[in-house]
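A single protein chain has been omitted; all remaining protein chains appear in their positions.
Labels for the chains are A and B, by order of writing; each one numbers its residues from 1.
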Amino acid sequence: MQPRVVTLNVNGRQHRVALAPNVTLLQALRDLGYTDVKSGCEKGDCGACAVLLDGKAINSCLVLAWQAEGAEIVTDAGLGTMDNPHPIQEAFADAGAAQCGYCTPGMIISAKVLLDRNLHPTEDEIREAISGNLCRCTGYGQIIKAIQMAAERMQDAGSRMQEAGSKETGGER
Amino acid sequence: MLPEFRLLMPQTLSEALDMLAAGAPKVVPLAGGTNLIVDLRGGRHRPSVLMNIAGLDELRGIRREDGHLVVGGGVTIAELLDNPLIAQYAPVLREAAAVFANPLIRNRATIGGNLVDGSPAANTAPPLLVLDAEVELASKAGTRRVPLDDFLVGVRQTLRQPEELLTAVRWPVPPPHSAAAFYKVGLRKSDAISVAGVAVMVACDEDGRCEQARIALGAVAPRVIRARAAEEMLCRQPLTDETIAEAARLSAEATRCIDDIRGSAAYRKRVVEVLVRRLLDEGVGSME
Partner (left out) sequence: MKYKAKPLPPVELPELRIVGKPLRRVDALGKTVGATVYAGDFSMPNMLYAKVFRSSEPSARIKWLDVSRARELPGVACVLTAEDLPDARLVTDMPGQTGQKRRAGSDAPVLAADRVRFAGEPIALVAAERLDIAERALELIEIEYEPLPGVFDPLEALKPGAPVVYEPDNIVARWKIRKGDVEAGFAVADTIVENTFRVPFVDHVYLEPEAGVAWVDERNVINIRVCTQVVEHFRSIARAVGVPHNKIHIQGTMLGGGFGGKEDITVEIFLALLTKHTRRPVRLAYTREESIQAHSKRHPFIITHRTGVKKNGRITAAEIRMVSNSGAYPYLSPYVLLYATGASCGPYRVDNLHVDSVSVATNNPFTSAFRGFGAAQAAVAYEQQMDEIAKALNLDPLEVRRVNYMKTGSRNATGQEIKSAIWLEETATRVLEALGEKTPDHGAIKVGQGFASYMQSYGRITWFHDTSRAWVGVELDGSVVIRCGVPDLGAGQVNSLCQIGAEVLGVGLEDMTIYSTDSALTPLAGTTTATRQLYMSGNAVFQAASRVREVLLDRASKYFEEAPEDLDMADGKVFVKLPPPAPPTRRGEGEPEKSLPLSELAAMCAAEGLPLSNLYLFRAPFTAALDPENLQGDVFPDFTFGAHAVEVAVDTETGEITLLKSVACHDVGRAINPAAVEGQIQGGSAQGLGYALMEEVQVKDGVIQTPSLSEYLIPTSRDVPITKAIILESGTGVGPFGAKGIGEPALTPAAPAVANAVANAIGVRIHDLPLTPERVLAAVDRAGGDKETG
């Protein structure tokens, strides 16, 4: 079994690393230092390892690292930082949605794909979007509230940007 | 860690088929990995060579062609769920896609993978059976089409030969006066392996008599099966409470369930009868 040098594009950074074919994307990411990607079950039952692969939320434990070459990989840590958190990360923090925090990175990935598609999700749509992410601490209540809060804040930010844009063009649309 | 294997990375379908021809039976195709990676990790499978087909464009795409819907084997369950052609021409398949595992799995699991895995609980099989689907199997030697009902042989056994890939699934656009529906019972509301999964399709003539009925039962036999006796009984009959109840009873008779950690055979059999009845009622209701 021969390792091969693959290039993984993670959170905008290129990593060239020699990997055996049987290394999962989860392992490769964690070995590269992306320990925000969590291992909860290694078989797609829990969603803790969720990352974006070309914009789709997937379980990184079920993807081989070689399969992810050439794709754009985004982890929770790639969405924002302590100094500059993403609105979803901020909303999760404000709403108390992270208790032990172990499900949180994967949960935020699922929330991101939902909100990228739909900034006015119903509660049912939120539940569906996170139905692959198990949480044992919160009962999902404050997670749902956090996603609703993030949606509202992102809507406001969007409309403020639109207003700013239209002001620049003298109010013409 | 997963066991060791070589991983082939073909760039085109043709290259993939060449690799399969050269390496069969040792080469195992890997698409979404949602079953295969789990099997590898659990030691159920120790292939020495895997072949990645997850990126092959030729296996993608959903189109309408010659009165048929054609879905590439590499189409993901999420793509089925979002696709307008599926919504319009195969809502029963969409229903199954909606309760297939969870959104993260759906983004990787493929329709081809679901079928070649040959699990008796495969979610896409009951709807595809009532849609009278065929699978397209391609190899270097050529392409053949096999009715899905023949393709599924037993527990994790299908007619796919080691040098073949399931490149497409196709079915005729359902007739106008027809309706189909799917329901599965699991032990929780999401991400649950079926305890029993049923799909039903009925087509009626102008007098309300059943022209065609198809009933497919999942997780209640070594493979997903059609309840033929029930279907024959319904044919050319008006769809009344009595005939529907009888069809449901015959469907339950057709099961060959086992007891396992999710439920007893007796329970599964009983639930099949309930689901068939309800889905037939629903089908009749939606046609009125």
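The rule we apply is simple: contacts are C-beta pairs under 8 Å (C-beta built on N, C-alpha and C of every residue); 3 or more make two chains touch, one makes a residue touch a chain.
Computed from a predicted structure; not experimentally measured.
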| item | value |
| --- | --- |
| Contact list for the unshown chain, restricted to visible chains | A, B |
| Residue among B:V49, B:L85, B:V173 or B:I193 touching the omitted chain | B:I193 |
| Residues belonging to chain B that touch the chain removed from view | 1, 102, 185, 187-193, 195, 261, 263-264, 267, 270-271, 274-275 |
| Residue ranges of chain A at the interface with the undisplayed chain | 30, 35-43, 45-46, 48, 75-77, 79-82, 85-86, 88-90, 92-105, 108, 126-128, 130-144 |
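Going forward, only the chains that are shown with their structure count from here on.
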| item | value |
| --- | --- |
| Complex contact set, residues of chain A against chain B | 1-2, 20-24, 27, 42-45, 47, 50, 53, 56-59, 61-64, 66-67, 110, 128-129, 131-133 |
| Touching residues on chain B, where the partner in the complex is chain A | 1-7, 9, 30, 32-34, 37-38, 40-42, 50, 52, 54-55, 78, 101-105, 107-108, 190-191 |
